[in-house]
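What you see is the complex with one protein chain gone and the rest in place.
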């Protein structure tokens, strides 16, 4: 523990995801003193037809 | 906030999903007075080999 | 299935929650043709010190 | 209820998943006395580029 | 990994929870060959006024 689940849009490059998980893990070390090995992160993609805001699928909003 | 995550079977048409997110957003407006823009909804698909009930994968129940 | 998990602020009255779950269940019946008994909804409360937006705990934003 | 969501690596055979959901359902019957039909299980796959531990994507750790 | 999140009713004794997590962990060892130390389980309680089925809060169904 901690376990972190991120709900996000797809399309991020590997480099972007690498930097994101690095920084999130550092956030726990700095704020909670958590060992990096204890931090597990899941990146969960939702395409534009499978998430909505304001009553509309994101694909209908752009 | 609120954030709504739906675990569902795949195969719904775009029109079905459009109506679903519209009505769920209206539910929050009517029941909680929430502004539609504050409601985020995620639709998460699980195929028949990745969800189970009664101790069996759904694909083994049909 | 479907299973619906709502992340929300606490403090909603029982009547508000009753109306919300009624309307969300109706949304699935109308949009997907789902039987009401198949729809399970979870309401998960997060107080102002346990959810954040814009880099701040909600309690620090009000 | 109960609803069980498993975050796991992909690549498990159907037989492995069949045995897993059977045993998890039996666990609820034995420990809680829950009827098997009341237990719903979701298996959610995360490939090596979409989960991380120790500040690195799993694909960068192997 | 794997991470298991259980949404359940409150009121289970410590012994029931101990047996449940023991058996679920054994299920992963038997079905996936997973080491017990790799299995993390979360038990998340929802009281009768915070989960619903068939369009009604559970407290209104009993």
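Chains here go by letter, A, B, C, D and E, matching the order in which they are written, and residues are numbered from 1 within each.
Throughout what follows, a residue touches a chain if its C-beta (ideal position, glycine included) is under 8 Å from a C-beta of that chain, and two chains touch if they have at least 3 such contacts.
From a predicted model like this one, the values you see are computed outputs, not experimental measurements.
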In the full complex, displayed partners of the excluded chain: A, B, C, E
Residues from subunit B at the interface with the omitted partner, ascending: 1, 3, 40, 42
Hidden partner interface residues of subunit E, rising order: 5, 14, 17-18, 21-22, 25-26, 36-37, 39-45
For subunit C, the residues touching the chain missing from this view: 7, 44, 46, 49-57, 59-60
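The working rule: only the chains that are shown with their structure count from here on.
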Reference interface B-C: repeating pair among A-B, D-E or C-D with over half of contacts shared: D-E
Result of counting contacting C-beta pairs for B-D and C-D, higher pair: B-D
Centre-to-centre distance between subunit D and subunit A (centres being mean Cα positions), rounded to whole Å: 20
Length of the line joining the C-alpha centres of subunit A and subunit E, rounded to whole Å: 24
Residues of subunit D whose C-beta touches two or more other chains: 1, 3, 5, 7, 17, 26, 40, 42, 44, 46, 51, 53
Topology of the chain contact graph, where touching chains are joined (line, ring, star, complete, other): other
Chain pairs that touch, as defined at the top of this document: A-B, A-D, A-E, B-C, B-D, C-D, C-E, D-E
